[in-house]
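Heads up, one of the protein chains got dropped from this complex, but the rest are sitting where they should.
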Amino acid sequence: MSEVIRVAVIGAAGRMGREVVKLVLQDPELELAAAVNRSGVGTDAGTLVGLPECGVLLTDDIEMAFAETKPQVMVDFTVPQYAFAHTEIAIRHGVRPVMGVTGFTPEQIEQLDKQCQDKGIGGLIAPNFSIGAILMMRFAAQAAKHMPNVEIIEYHGDQKLDAPSGTAIKTAELIAANREELRQGNPNEEETIEGSRGGYYNGFRIHSVRLPGVFAQQEVVFGDFGQSLKIRHDSYERAGYMPGVKIGVQKVMEYTGLIYGFDHFID
Amino acid sequence: MSEVIRVAVIGAAGRMGREVVKLVLQDPELELAAAVNRSGVGTDAGTLVGLPECGVLLTDDIEMAFAETKPQVMVDFTVPQYAFAHTEIAIRHGVRPVMGVTGFTPEQIEQLDKQCQDKGIGGLIAPNFSIGAILMMRFAAQAAKHMPNVEIIEYHGDQKLDAPSGTAIKTAELIAANREELRQGNPNEEETIEGSRGGYYNGFRIHSVRLPGVFAQQEVVFGDFGQSLKIRHDSYERAGYMPGVKIGVQKVMEYTGLIYGFDHFID
Amino acid sequence: MSEVIRVAVIGAAGRMGREVVKLVLQDPELELAAAVNRSGVGTDAGTLVGLPECGVLLTDDIEMAFAETKPQVMVDFTVPQYAFAHTEIAIRHGVRPVMGVTGFTPEQIEQLDKQCQDKGIGGLIAPNFSIGAILMMRFAAQAAKHMPNVEIIEYHGDQKLDAPSGTAIKTAELIAANREELRQGNPNEEETIEGSRGGYYNGFRIHSVRLPGVFAQQEVVFGDFGQSLKIRHDSYERAGYMPGVKIGVQKVMEYTGLIYGFDHFID
Partner (left out) sequence: MSEVIRVAVIGAAGRMGREVVKLVLQDPELELAAAVNRSGVGTDAGTLVGLPECGVLLTDDIEMAFAETKPQVMVDFTVPQYAFAHTEIAIRHGVRPVMGVTGFTPEQIEQLDKQCQDKGIGGLIAPNFSIGAILMMRFAAQAAKHMPNVEIIEYHGDQKLDAPSGTAIKTAELIAANREELRQGNPNEEETIEGSRGGYYNGFRIHSVRLPGVFAQQEVVFGDFGQSLKIRHDSYERAGYMPGVKIGVQKVMEYTGLIYGFDHFID
């Protein structure tokens, strides 16, 4: 019924890019139009991801790739420094951008929205394509209205550099925006080991666990008289973002203008 | 600012009734007007619950108690067979009923609603006063729209007679009403130990764990490509329902007519 | 078959003392010989704990109670400052001490052991009577030998003053004693919110969560390539210590000398 959507993948040999290539090659509703990458030019995109040859070879020329293959959608999980330029090129070619990159300024977003409007196409910038993570954050925000006592515990691999994680900070902001002001805990509390009570944010605490084997997990725990409510999301691998990417690719065909945040598609 | 609300507790010596008496005696915004119970007539309600004497003695005459003490709200956690009669008596005396009892028929609810309307008072019938349990069910229903693969695991004490629990069944109904039709799992699945895959409900499974020490816990687990989302509620003791009871007592002062379901107060 | 053991409860009106009184009154293998408490003298011990009258009245004279009722075992959950004196009195009267109090010095323990030996009776000092907590600590120590990457997350009520909990520190010591030396995590790790990585202990981290409704919970999480192992203990209420107390009361009848640590009875 629905027609196949032709997709160009930018940064196709990157860790996320390879997952996107796999998704597009394996999903009958999607077709790989082009695979762009700085290195590996000439490699078959199927071979690249451990699938049979698909006939689409890696290229490093994004403009030519768009001109020749005329994709309907571009998926880009590269880096902030190139993301704006890629998006502009795509829109100019009438290719709808689906950007899994952070770091756009509000001015850039406004500008790109205007370009999408002018061209009559849709676009999407989404820092997080995980449906489960988005639901976790939404539920945490809702629960905080009714159960204001809360702590966040997040788990990532032991080589991660920053703590807390971006998702934990985003969740904390949503909680703070939705609950009554509250300084939790005993005012005379004392740490016999410094830091054991975690990071302080707006009256509550965030704990960052770092262990090998973990990809990304987060637990938001609410406590009240005689009860606890926990919302936990476990991400096991990059592939977990692909159902969200597919929704993004499909949705971007249906509207005009640039949308920021994948949660707009999760009603 | 807000005036103290005068509360009558019916079934005051029951397990939930005692918690309600404690709540009312210890909360400065509430006042114990009367404590009704079939047995123990003459016992001080404070003594009954391990608090200092409060001067309110148990009585078994609900009509006289209402006539003499003129409570504003009645809280009743007794049994289905008396609940309708108690509610009618309360409304007749202008006492707002807050009923933690199940088993009202739709006709009875309609009738009591009319009586509340006629008398110009509010009333509440709520099978579940646990804020956390209500949020868990709501989040489970919302998540089922986006992550249709789900199973429910519920934990109760090892002497519980029925499985699954009422909350699990209610949650399952909400999930079924919100997700696309789906028969989960491998169609050729085989149980080498019968029952190990749990109880089948509308395409998914419910598991009932029974262990000593557990009061009431439930975990709703959603699975998708590369990720899991879990919503877990732990109820540790009856006292956990009291914050919800207090909200019920306060809310019932503010409207006219009978409301069914505590979730109407959790926006 | 086994004879009933006659027990004296010291600090009978305290929070733990009341649980012990309940245990002794409700267990057919135990008999309440005496109930000692500074206040409430003359109150029936059964009434004190919400059970029928038992005929044993609270007294504040421990020496006279021992002399008159000749208990076989004393259970004492009072405070460090009196614990040593109580233990000496008990031994002098030939009453086997079961002490749920911390704070004994090594010298005191040696002294009391000698007194027990001389009198030919057994004695027990145990900071923790929870079978589950002891198993959790033991398993954590064993696992640390094979999976050295670990973090501890402990949960207590939001009014607790100290962090981490005593159990968390004890667990951390056991882990450190059993695993190879290891400084976990990325050496260049940075906290954008101070304390978010938790308290540092011997190369790993401890996180203390404080929320209303929680009694005492602890999770020890081990991570390795592609896997996690979690050992979690949930204590829901003081009554959870009573099966351990009963084992202590029974065991202390069977040996001579003072034993420190309940884990000696858990093989």
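Note that the chains are named A, B and C in the order they appear, and that numbering of residues resets to 1 at the start of each chain.
As a working rule, a residue touches a chain if its C-beta (ideal position, glycine included) is under 8 Å from a C-beta of that chain, and two chains touch if they have at least 3 such contacts.
Everything numeric here is computed off the predicted structure, so don't read it as measured data.
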What are the shown chains that the left-out chain touches?
A, B, C
Missing-chain contact, candidates B:107, B:191 or B:254, resolves to B:191
Of B:40, B:127 or B:213, the one touching the omitted chain in the full complex:
B:213
Contact footprint on subunit A, counting only the chain that is left out
50, 213, 215, 236-237, 240
Where does subunit C touch the missing chain, residue by residue?
130-133, 135-136, 138-139, 142-143, 145-147, 222, 224-243, 266-267
Note that subunit B touches the absent chain at residues 149-151, 153, 155, 158-164, 169, 184-186, 188-201, 205-214, 221-228
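The rule is short, and it goes like this: only the chains that are shown with their structure count from here on.
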Whole-Å gap separating subunit B and subunit C, where each centre is the average of the chain's CA atoms
35
Determine the centre-to-centre distance between subunit A and subunit B, using the mean Cα coordinates as centres, and give it in whole Å.
39
CA centre of subunit A versus CA centre of subunit C: separation in Å?
47
Within subunit A, the set of residues that touch 2 or more other chains is 222, 224-228
